[in-house]
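Left out: one protein chain. Kept in place: all the others.
For clarity, chains are labelled A and B in written order, and residue numbers in each chain start from 1.
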Amino acid sequence: MSRFFVLTLNGVTQGAIYAAMALALVMIWRATKVINFAQGAMAMFTTYLAVFAIEHGTPYWVGFLVALVSGLLLGAIVERVIVRPVESAPALNVVILTLGLLLFLEALAPMAFGGQIRSFPPAFSIVGLRLGTSQVPFSPFDLFTLGSVVAVMLLLLVLFQKTDLGLRMRASAFNPEVSRLLGIRVGRMLTLGWALASLVGALAGVLIAPSLLLYPTFMDDVLVFGFTGAVLGGLDSAVGAVVGGLLMGFALTYVGGYFGSDLETVGALVILIAVLMVRPSGLFSVQRVRQV
Amino acid sequence: MVAVQSRLDRLVRPTFGRHLLFALGAAVVLLLLSSQIGAYDDYNLTAVAIFAVAAAGLNLLTGLNGQLSLGHGALMAIGAYTASLLLKDHHQFPVIVVLLAAVLSTGVIGIGFGYAAARLRGPYLAGATLTLAVAIPQVATRYKSIFGGESGLTVAPSSPPDWLGADFPPERWLAWIAFAAAIVTMVLLANLLRGAPGRAFKAVRDNEAAAALAGINVARTQVLAFVVSAACAGLAGALLAYWTGVTAPAGFTLALSLQLITAIVIGGLGSLAGAVWGSLVLVFVPLLTSGMASRLSLPSSVADNLPLAIYGCILVIAMLVAPHGIQGALRRILAYGRARWGNTPGGGQKGVVDWDDPAPDT
Partner (left out) sequence: MKSVMGGNALRIRAIAIVCLAGLLAACGTSGDNSSGTNTASAPGITATTITIGSTQPLTGRAAPGYSEISPSSNAYFNYVNDHGGINGRKITYYYYDDGYNPTNTASLTRKLILEDKVFAMFSALGTPTHLAVVDYINSQKVPDLFVSSGCNCWNDVSNHPYTFGWQPDYTIEGKILGQYIQKSLGGKKVGYFYQNDEFGTDGVKGLDAQLGASSVPDASRQNYVPTNTNIGPQIAALKASGAEVVVSFSIPAFTALALLGAAKLGYHPIWVVSNVGSDVTTLTGLLKNFSKGAVGGALLGGMVTDAYLPLTGDSANPWISLFKGIHDKYVSNLPWDGNVLYGMAQAYTFVQAMKAAGRNPTRASFVKALETTKLSGGPGLAPLGFSSSNHLGFLGVQIYTIAADGTQTTTGPVYTSSDSGPISQYSGSASTPPANGIP
């Protein structure tokens, strides 16, 4: 089994998680032009809720649902209560607001659930599948992770491209004033956008928690690399987010595998800068290239 | 002779004089203050001065030139490591040399980053600088033999000169160095902002196309803003190395970069005074909240995390009630006071108000 093969399989599962996080960030960016730095912390918190449910005797899938539903609600609440009032404030204010929320949630989780590292159960076995005589580093659970992220992406694609609701959401994000005139309840659409994005984030949380272990800051890196992936792909494109997230997963794993794990973030920086110098608005952007 | 005279006039403009006068006043006040308070308060005020230098530079870049950097912690790390490397083998380098070397190295590196940054906008620049913030500390981890790995490089303190007496507190000496650095930085920045570069910064921020039409080289303006800002971060980083006593990757995490952004937004975007307010918040609020939590009788998991929770809440609430930061709120109070008491705008308070930039609106 070649090293490249091992690293590729490792990269694709990492990338799937970054893709889900990137997707969540892009949805919020498209809806409200906000980078939600609390996305990771929100996912962390919903994952804690899931583990709380599971540890109190509910089956795994109920816990899974708890995470997704609480993600949906948390997203809606955050948009309504915290983000809506600063809609017209300077753009950076919302950044600080989400940072404040991040700190608050990361402090709240250990207060409510204890500060120890916990394990989170996987839905399926984490033992690699057998390919002939050798065991490949790709487990049924990895397959589930990858499948879930792809399924969510497809569902969102259908929602936005094929349904009336999706059309209204896109219109609200694209031009709120005109949408309002057309009778679309823009506020509701934005709340729904945040809620759905937060659900995708919550999914990323329960999918990655078994392999990262669960502690208050466990989603910080996922947020950073998800954001990097989103920027790499282009913040206006859902497909770009998924591709960017996957690319980030591969890039980090190859750099880590071939050059040492302490160079992963440096690799991420080099790749990101290289791509952005050629395409300053990401791979999937349609904007013109700026000249210096 | 006449030419020299007019050059002098230009050099010693009324604003420059006012800045100098204000700086002199600040220096006297700080000098007196630092001698009256204890070593611990001196030490905390030093931190305020250090963060004010970094935040002022960041405010110039983000508040006035519109380039959002989430990676200024990494630039501070470059300054800190420059200082620490100089002090590693040559304890005798004077402070001024160490600080200038940090300014220079960070400034030069800032040229490279500045060119890259000038091609990027909004969240893309944020993403690139965020990655910078997580990548730079890893370089130090990787190249252990140079940068000391996770344990970092220890920094010998700068001992007070003999003429101050044998038992002069080292905390006060460091405070003086930091105050001097902060005041010099503020005066230089204030002059820069009063002049053509400052106008160019704002023109580019407000409308790049219009700025270009007005004959401003947009890219060069942005690079200049980045370099000046990086130099400030480098200076702050070098001071921080002295202040902390060790330069290690754990001191330059993403959290530091995010703290700096927080400082300028809470303090007031686009104004030098805002950078000072923000730094005061950055240093003193965590001290207050940690003191508060430790005086309550709570289970350890709650008591340990309460300060962080309070700090998070403060950020959220501050953004909801004071969207233009402390400086914005003060301006409003001042304007209200003037309207109420009938003072003409630009009256007695002008010197103070002039110190920072007119109302920002990004």
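One rule holds for everything that comes next: a contact is a pair of C-beta atoms (placed from the backbone, for glycine too) under 8 Å apart; a residue touches a chain by one contact, two chains touch by 3 or more.
This is a predicted model, so every value here is computed, not measured.
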Omitted chain's touching partners, listed by label: A, B
Sole contact to the chain not displayed, among A:Pro85, A:Pro121, A:Gly166 or A:Gly187: A:Pro121
Contact with the hidden chain (one of B:Ala74, B:Val103, B:Ala190 or B:Ala248): B:Ala248
Option touching the unshown chain, where A:Ser139, A:Ser198 or A:Ser237 are the choices: A:Ser139
Residue numbers in chain A that touch the chain omitted from display: 3, 6-7, 10, 14, 106-107, 110, 114-122, 124-128, 135, 137, 139-140, 210-213, 215-217, 220-221, 252-253, 256-257, 260-262, 264-265
Absent chain, residues of chain B that touch it: 38-40, 43-44, 47, 138, 141, 149-152, 154, 156-157, 171, 240, 243-246, 248-251, 253, 255-256, 287, 290, 294-295, 297, 299-301, 303-305, 307-308
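One rule holds for everything that comes next: only the chains that are shown with their structure count from here on.
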Inter-chain centre distance, chain A versus chain B - centres from mean C-alpha coordinates, in Å: 33
Contact set on chain B toward chain A in their complex: 62, 68, 115-116, 118-124, 126-128, 130-132, 134-135, 138-139, 141-142, 219, 254, 258, 261-262, 265-266, 269, 301-302, 304-309, 311-316, 318-320, 323-324, 361-362
Chain A to chain B touching residues, read off their complex: 29, 35, 37, 82, 85-86, 89-97, 99-108, 110-111, 114-115, 220, 224, 227-228, 230-232, 235, 260, 262-266, 268-269, 272-273, 276-277, 280-282, 290, 292
